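Yeah, one chain of the complex is gone here, protein chain that is, but the others are all in their spots.
As written, the chains take the letters A and B, and residue 1 is the first residue of each chain.
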Amino acid sequence: MTTATASVPAVDAPPETQPVAWRHRHLLDVDGLGPAELELVMGTTDAMREVLARPIPKVPALRGTNVTILFYEASTRTRVSFEVAAKNLSCDVVNIAASASSVSKGESLVDTVRTIEALGAHMLVMRHGVSGAPYLAAEVFGGSVLNGGDGWHAHPSQALLDLYTLRSRLPGGSLEGRKVVILGDVLHSRVARSNVWSLTAMGADLWLCGPSTLLRGFDAWAARGAAGRRFTATSDPDEALRDADVVMALRIQRERMASGLLPSLREYAARYGLTQERLRRAKPDVVIMHPGPMNEGVEIAPDVAVDPRSVITDQVTNGVAVRMALLYLLAGARQRAGGGG
Amino acid sequence: MTAIGDIADGLTLRGWAIDPDAGREGPAEIVVTDGRLERVTWLDGADADGVGPDGTLIVPGLVDLHAHFREPGNEDAETVASGQAAAAHGGFTSVAVMPNTTPAIDEPGVAALVRAAAAASGSPVRVLVHGAVTAGRKGETLAPLGELADAGVAGFSDDGASVHRGAILGNALAYAGALGLPVIDHPEDPSLTDGAEASEGYVATVLGLKAWPVAAESGAVARAIDVLAGVVRDVPGARLHLTHVSTAASLAHVRGAKAAGLPVTCDVTPHHVALADEWIAGSRRWAWEAVADDGSPRDPWTDGALTADPFDPALRVNPPLRPASDAAACLEALVDGAADAIGTDHAPHTEVDKHVEFGWASNGISGIETALSTILAAVDAGRLPLARAVEAFTVGPARVLGERQGVRPGLREGEPADLVVVDRGATWTVTPASLRSRGKNSPLLGRELRGVVRLTLAGGRVAYEDAAS
Partner (left out) sequence: MTGRRIMAAEDVRRATTRISHEIVEKQAGTDGLVLVGIQRRGVPLAHRIAASILEHEGAHVPVGALDITFYRDDLSLVAQQPIVKGTQIPFDLNGRTVVLVDDVLYTGRTIRAAMDALIDFGRPQAIRLAVLVDRGHRELPIRADHVGKNVPTSREELVKVSLEETDGEDAVEIERLPVAAPAGGVVA
């Protein structure tokens, strides 16, 4: 009951509020999130982890919220993670795989999004192979758009789950001054780009490392920094891994060979693959990450993937919690804005 | 109020006149009678009171070497008639259209179709037609250049693509040179631009857009110039015009070629002068405001320049918007004359082709109506002398076209009135409704621009008249 004239109060007392309110209707990238907002996501994720630990890991928070998951690219991990997250919050979930819809009949993204909205969706989780596509969807969608990965551009929920995983693993829960290495096909990686923003925002000493063909342009970005926060780009894995606190290997795709960016997978594995031998340059308690899916034996050796220092399965679990937090925060912002019905 | 196509009569225009043909600029009074400039009086002393370069501007009708009117084949995007209306609204009285229509203008019949549409529209805006260099613009065999020349084409171009086989380019330069016509090349090495989305550099890296290398253009420019150098020894009439040149590297090659006395000319577009690649990230400042003191592009992520949403597909264009340093090089080329002309590369598109994912959007900006205001913004900012801007819009492109096209911009007594009256102090907001073009694909939508065209007279007739005036 907040005012004398208020309508029926939902509960006896309004909840206390955070000093930092979530003000974004959409989550399209992490470049617009400051440290306080990142903290809010992390704190909300903590609460979601607690929900996940309950006997029934499901709460009615977003009952009546319709979530449509629209994926134009094949994905199991991220799609299922979003679906589980939405269901844990009691959302109603509709899944659309591009190949199974009128998308394959040539319907435009704008028309598809309008149709999804007309069918009652409040939130749209989308993945698209073209950088920036979620911005077009957000332009026409009346609810909230959550970017599940666009082209090479951004993968905000992955960056946030990486951040959450690191904070829960690193002593003191802080990334400040920690040497974090992202190793592999940086050029084509939306995971790397989003992590540039979030990891530097949290004070990490970020290093991007990969073959020079897969690192084009990043030297210049590193020198300017992400909104001025400098990082390092190098094609020398030994220098990158020296005394690293964290190393994240990125998936390498076979198409890179066909387009002449790499001579062979064998050569890549020999020079940049994350092996136990190479890991010896890092700190003994280095945290090992991979956004998945892995090519074991190429960018990461099988014994490294299952090493006790690997948090790869934690990343998956935390992914659900982070996505619950994001859906919850966006739903609150959307409802406060009075949008999306 | 007169109607479009009426003979201009009984008009007395007073303002700051620029006649780049005569090299004269100043307060003037122009009397138009029965479609002709009856009297051009340059004013001085008390007569010139209240007339300055920041008020009413009277200049010859603008000339565009490079526009796409989409007819035949894609009339949803533009017709010759809507293109003429857009041109007149932008102050243009002569427009050369590119032959990448469907079918391509690679035979006299298609050229005749375009001319007939222009004549039937009732608009006095003169439409010149470029013929294709190669049959079907496929880059394999020469189009019937002689027949096209007989049909009156203004030049030859496979625009939208380069003439990527060097041998074909050389043959085209030689054959067209003998016919007295230029080859207008769109310099692009397609082996470097497959799937490319944004100019290589900081912005493309950060946004995860596939890089469009500078070398794709500058390499093609260098090759075309070298091919020309060989041809011109045998065919002195050979002429190469490089269109929408967009990088400092390309312009360096052009400068070198000009210094060597080669018959090469080039144009730059208003958008490559005034917009930088950072617009794709959401910046909306002019390119010259995006250059640091040391000439390098500033960082829009640190200096608060990102004010719009990123990835506006209206910004997808070929060649791509370049880093602000390249835009500065284009502007510099306009200032010093290394760029002979401003070509609008007016490229209207439908929503179906343009309101899509950035990387899938058709290339092009609907720009013929905003060209003058955009370039005047550079003048207002003190980056470009007004007289140079007018030259690059008028006599510059006319020289590229050559005398046989009969495009002779100037303010000469006794000749048909072909001029534009611009209110430099007034502003207009670019909206879909404000654009006469069917293509609403302008990245300037919503922006207020200075410089309002009040009146456009083409060939003695009214092409456009502002309702407010």
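Here is the rule we use: a residue touches a chain if its C-beta (ideal position, glycine included) is under 8 Å from a C-beta of that chain, and two chains touch if they have at least 3 such contacts.
Values in this document were obtained by computation on a predicted structure and should not be read as measured data.
Considering the entire complex, the omitted chain makes contact with A. For the chain missing from the display, the contacting residue among A:A21, A:L119, A:A223 or A:V306 is A:A21, taking the whole complex into account. Of the candidate positions A:L40, A:V113 or A:L241, contact with the unshown chain belongs to A:L40. Think of the hidden chain as still there; on chain A it touches residues 1-5, 8-18, 20-22, 40, 43-44, 46-47, 50-51, 54-56, 58-63, 89, 328-329, 331-333, 335-336, 338.
Operating definition for what follows: only the chains that are shown with their structure count from here on.
Considering their complex, residues 197, 200-202, 204-211, 299, 301-302, 309-311, 313, 352, 355-360 of chain B touch chain A. Residue ranges on chain A touching chain B, taken from their complex, read 31, 108-110, 128, 130-133, 135-136, 138-139, 150-154, 190, 193, 216-218, 220-221, 224-228.
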